[in-house]
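Working notes, beginning with the structure itself.
All protein chains but one are shown at their positions in the complex.
Up next, subunit A:
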Amino acid sequence: MRPFSYERATTPAAAALAARARPGAKFIAGGTNLLDLMKLQIETPAHLIDVGPLGLDRIEETPEGGLRIGALVSNSDLAGDARVRRDYGVLSRALLAGASGQLRNKATTGGNLLQRTRCPYFYDTAQACNKREPGSGCAAIGGFSRQLAVIGVSDHCIATHPSDMAVAMRVLDAQVETVNAAGETRAIPMAEFHRLPEDRPHIDTVLPPGDLITAVTLPRPIGGTHVYRKVRDRASYAFAVVSVAAVLQRDGTGRVAFGGLAHKPWRVEAAEAALPQGAKAVAAIALAGARPTHENAFKVTLAERTLAAVISDARG
């Protein structure tokens, strides 16, 4: 690890201000992704601002009947919250399918959204990677790409976003609340929060550097059957190969988002109109334009079949 100075944040706005004032500064929340990357010198912040002392660890009801989840609520506490379990089951399920009990106790809501890709070439500093080192190339294209993206890819990067939680938040139409150094707040819809790689894969999200996530809000509950199905190489403690988050209503309508397929949770609202016709019809629209590699073409079929299993489970 490279040396760094360290401070404990006092207020959200002061934290954002401190991040702007110190070049090379980064926030640290649970530390479960950032410290991993710092040990490998993939992240090399000169200064850490610990956002732990900010509180921001409460889950409150909003005046609209939804929930406001503080950025520092742990993944365990969010999954275990009685209201989330009752009204937003897909979110509890997605969280419980991620990482391990130990990691979920430390991982936070904000940190989970901003965790970086698990592309093996991003992790290997001997390899070309446009995300880690802009302009260096992409060793994954033509390399071991079984785990990587099949849709929304570019000639510069085919990485996926690894979060399970984010896929459920996308299907629930969550919003990410932020504050910047000037004290201005913003609410960013999950649909826009994560970017596609295009020609700037080193930028994962639309959040400007130094802006702090303060909360994620969920709109009023929408009822329905909530399902998160994660397909992975072993039964537990592995990232998704493909995942499906769905909220399905009795009349056959619903919402669907996919994980493991793209640089962001993959949801195509227009495809959801085809839900009454079944998984094939939805996948034909949602995954139109997929550009898999020779190693991960199976993901397109797997995504459709996983959705078929989800629909059939939900119908009981």
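Here is the rule we go by: contacts are C-beta pairs under 8 Å (C-beta built on N, C-alpha and C of every residue); 3 or more make two chains touch, one makes a residue touch a chain; residues count from 1.
One rule holds in what follows: contacts and distances are computed from a predicted model.
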item: Options "Aldehyde dehydrogenase iron-sulfur subunit", "Protein-glutamate O-methyltransferase CheR", "ABC transporter ATP-binding protein" or "Response regulator": UniProt name of the undisplayed chain; value: "Aldehyde dehydrogenase iron-sulfur subunit"
item: Missing-partner contacts on subunit A, residue numbers; value: 1-6, 8, 24, 28, 30-32, 35-36, 39-42, 46-48, 50, 52, 76, 79-80, 82, 85-86, 89, 92-93, 96-97, 99-103, 105-106, 118-121, 123-127, 143-144, 147, 233-239
